[in-house]
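This report concerns only the one structure given below.
Removed from the display is one protein chain of the complex; every other protein chain stays in position.
Residue numbering begins at 1 within each chain, and the chains themselves are lettered A and B in the order written.
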Amino acid sequence: MIASKLKEAILSLRPGRVTLKYPFAPHDPEEDFRGYPELDADKCIGCGGCAAVCPARLIMIQDIDQNTRRIMRLLERCIFCGRCADVCPEDAITMTKRFELSTDSGREDMVAECEVFMATCQRCGRCYEPPTPLDKIMEPGLRHDEIKRGGQDSPYKHISSE
Amino acid sequence: MNAQQLGQNIEDRFGPDVIDWNVLGPDQLYVTITPESLVEVAEYLYQDQGCRYVINGGTDRRQQRDAFLITHFFAQDEEKIYIAVHTEVEADDPQVDSITPVVPAANWSERETRDMVGVVAVGHPDPRRLVLADDWPEDLYPLRTDVAHDIKPPPAEGVAPERLEPPEGASVVPIGPFFPVLEEPAYFRVFVEGEMVVGADYRGFYNHRGIEKLGCSVLTYNQIPFIAERICGICGYVHSCSYCQTVERAAGIEIPERAEYIRTIVLELERVQSHLLWLGIAAHIIGFDTVLMQTWRMREPLMWLCERITGNRKSYGMNLVGGVRRDIKPEIYDDIRSVIDKIGAEWQELAGAIPGDSTLMARVRGTGILTTETARGLGAAGPTARGSGLAIDVRVDHPYAAYDRLEVTKCVHDSCDNLARVLVRVEETLDAIKILHQALDDMPDGPIMAEIDEELPAGRQAMSAVEAPRGEVFHWVLTGTENRPERWRVRAPTYANLQNVPPMLAGNALADVPISIGSYDPCFSCTERMEVVDVNSGQVRVYTEEEFRAEYDQPGDE
Partner (left out) sequence: MFKELCQKSFPKSLWVYHCNVGACNGCDIEVIDVLTPYYDAERFGIKLVGSPRHADVLLVCGPVTRQVVPALKRLYDAVPAPKLVIAIGSCAVGGGIWFDSYNVVGGADTILPVDYYIPGCPPRPEAILHGVAVALGLAEKEIESVHLKQLPDRPESVPVEVESS
């Protein structure tokens, strides 16, 4: 009994102090960490490949007019899987190492929107070559006119309205 | 006996009742029978052939066949066979005979099929609602194809779950979310006489998120691995592996050998991580927080390692249909070795200290007895089954990934108590470290992703299982059109194990209830996915003594 308590005590004491200094000193993630997906509006051609593969279905493509296409990303529900970055033919999306994403207005601060000038390509979807047939674009025309956010059409009452 | 012979046996025995049967690969048998013979066939498989019951699934095939397809899955572990028994039920009279009276483990899944597809199991001993919310309308079945995945019926007020009546003279101790606690949502009502537990009732599925419906209606083949992974946040990789294997089998995709080894390595890292976590939580339940802190300290470098290999601490996102997304770079083999060796050494020391610690032993030895017969009857899986003397382990019985090339030991204990379940996990962790070394040594070079140049064919089916830290994870996929499965059925281990809780609690002192539930390592989110259940973190806190007392102090509220 005593012996095993001693063993346990030794086991607990040996490592010494391990607590990290974070948040007072940075503790960076490992090399290939997948953090906030950043979109380089310079490179994006609006092909919609990322929207087709995103498991959280948060990338919306809207054609505003003949020449402009909007890539709307509601990153509030992003699961940081990095699929969008994988399939983008132009490497416009990078998974950065940013992970300190906390905010006091999640729904607004996590929105990322980009308007792409589509002079040459009119929503043909041909610029996107799916890596395998499993990743092909499922919705021809790519229009999501109604942007869906979790819970907006919910029949449940918010606690403040009761 | 192989799958071919078993199929022949069934045909010989039931003759005209067998409409069709075929064998896929060496180890999968699909039998289609008439609804009238279902109970007899189930009894034959379960009693005469010694099969283990896995799960039941219902598919709405009214568009294709004007019928509902009801499927019961069995496993014959000695012969390494999985058996799917299909029955078609007419669309205008959705009723089928219940097999629960002969196969008790079918209890929950038949209730679930009624909830989700609306096929009633006639003669079911306990036909209460299981999965859906209490205020969900009676005649709306989410898994039917004509019901939208995002339907939101208006909420109703003042509905309560149907409850089992406690035995005469017993009082009820509720443990769970309704008052005043809501942690990991699950609701146990424990019936007590004095300090002794005489029975229990369970209302769970607070975590039901409709995963199967999403998989069969809006997601595509390559999006599902990510949602499958989020069935459970602790051992999610097993689900994405199992799903990918199933689709690969159905479509006849051969994945490269290196991808198999990578899957094996990540699976074993996950097992070590999960067992460390579990030991800490179990120690916390019995009030031994030193062990909690120490095991979680040991676990942290492993989490960083996983982040390095996969890009995320958990929910690794490694799998796609056809292989894995990231290679394990040869430079980090040595880092993996040193991290797991360090864990192994410390773990051995800790394990050495346990048997001498009489306070600890007093809490786990002889408590929470689950006999071998009950465990088999209710289809227990994983460490729960192996702690009750059932030698089943998918890695050995139905090898997948690279396990047929590696040496895996089944860790079995037959004292049937909480201690046995602790010891099984302790040994398994050390074994996992050995497997990791073997896999790293043998890892072949080559590609990590298979070439897929055609769309997957529709109408094919396959089954596959993976040994999760908590037991067997089983997936069945029926491929469909539009780049997604027509039906995807998942069984998480805790789904099977939780059914064992009520019988196991009976005869224990009330104070042993938390550790007995904890010893399953239940994961509620798994079972309730649409089946998610695995308990952990939150779960644990549901059962703190404080809360017990809080419940105790307000007996009138129930």
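Operating definition for what follows: a residue touches a chain if its C-beta (ideal position, glycine included) is under 8 Å from a C-beta of that chain, and two chains touch if they have at least 3 such contacts.
It should be emphasised that the depicted structure is a prediction, and the values quoted were computed from it without experimental measurement.
**Student:** List the displayed chains that the omitted chain touches in the full complex.
**Tutor:** Output: missing chain touches A, B.
**Student:** Which residue, A:Leu75, A:Ile93 or A:Leu134, contacts the hidden chain when the whole complex is considered?
**Tutor:** That would be A:Leu75, which touches the missing chain.
**Student:** Among B:Gly7, B:Gly118 or B:Gly236, which one is in touch with the chain left out?
**Tutor:** B:Gly236
**Student:** Please identify which residue in B:Pro125, B:Pro155 or B:Pro355 touches the non-displayed chain.
**Tutor:** In the full complex, the listed residue that touches the missing chain is B:Pro155.
**Student:** List the subunit B residues touching the unshown chain?
**Tutor:** Against the left-out chain, subunit B lists 132-136, 142, 147-152, 155, 177-185, 205-211, 213-214, 218, 226-227, 230-234, 236, 277, 292-293, 296-297, 300, 303, 312-315, 523-525, 532, 534, 536-538, 541, 544, 546-547, 550.
**Student:** Please identify, in ascending order, the residues of subunit A that touch the omitted chain?
**Tutor:** Residues 18-20, 22-23, 27, 29, 36, 39-42, 44, 55-57, 67, 74-80, 98-117, 119, 148-152, 154, 156, 158-160, 162 of subunit A touch the chain absent from view.
One rule holds in what follows: only the chains that are shown with their structure count from here on.
**Student:** Once you find the CA centre of subunit A and the CA centre of subunit B, what distance in Å lies between them?
**Tutor:** 29
**Student:** Would you tell me which residues of subunit A are touching subunit B in their complex?
**Tutor:** Listed in rising order, the residues of subunit A that touch subunit B are 1, 3-5, 7-8, 11-12, 15, 18, 29-34, 53-55, 57, 79-83, 86, 95, 132-136, 138, 153-156.
**Student:** Which of the residues in subunit B come into contact with subunit A in the complex?
**Tutor:** The touching residues are 152-155, 218-224, 226-227, 230, 290-291, 293-294, 297, 304, 307-308, 311-312, 315, 317, 320-322, 325-326, 346, 349-350, 352-358, 452-456, 482-483.
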